[in-house]
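Report on the structure given below.
Of the protein chains in this complex, one is absent; all others appear in place.
This part shows subunit A:
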C-alpha cells in the first residue's frame, strides 16, 4: 500500500521544527542571548520574542502551505 510521501514529510519537518524550538528556548542558546543591549537591559527577552516569532512563522508556513516541492510529492 503505497502512501503519499506528503504527510510523512510534513511530520518529519514538524518534528524538526519542534526540536529547533526546543533548542532555541533552552539554556545554552538562552545563556548566549543573555547579554546587555545598548540601553543596558538584557537582550534575552528580545531574543526570545524573535525566536518565538520565527518558530510560529515556520510552523504556519509548514502547516498552511508548506514548501512548493511537496505539491509534486
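In the analysis below, a contact is a pair of C-beta atoms (placed from the backbone, for glycine too) under 8 Å apart; a residue touches a chain by one contact, two chains touch by 3 or more; residues count from 1.
Keep in mind that, in the parts below, contacts and distances are computed from a predicted model.
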{"item": "Protein name (UniProt record) of the chain left out of view, among \"histidine kinase\", \"tRNA uridine 5-carboxymethylaminomethyl modification enzyme MnmG\", \"Translation initiation factor IF-2\" or \"2-oxoacid ferredoxin oxidoreductase\"", "value": "\"histidine kinase\""}
{"item": "Missing-chain contacts mapped onto subunit A", "value": "1, 10-11, 14-15, 17-18, 21-22, 25-27, 30-31, 34, 36-42, 44-45, 48-49, 52-53, 55-56, 59-60, 63-64"}
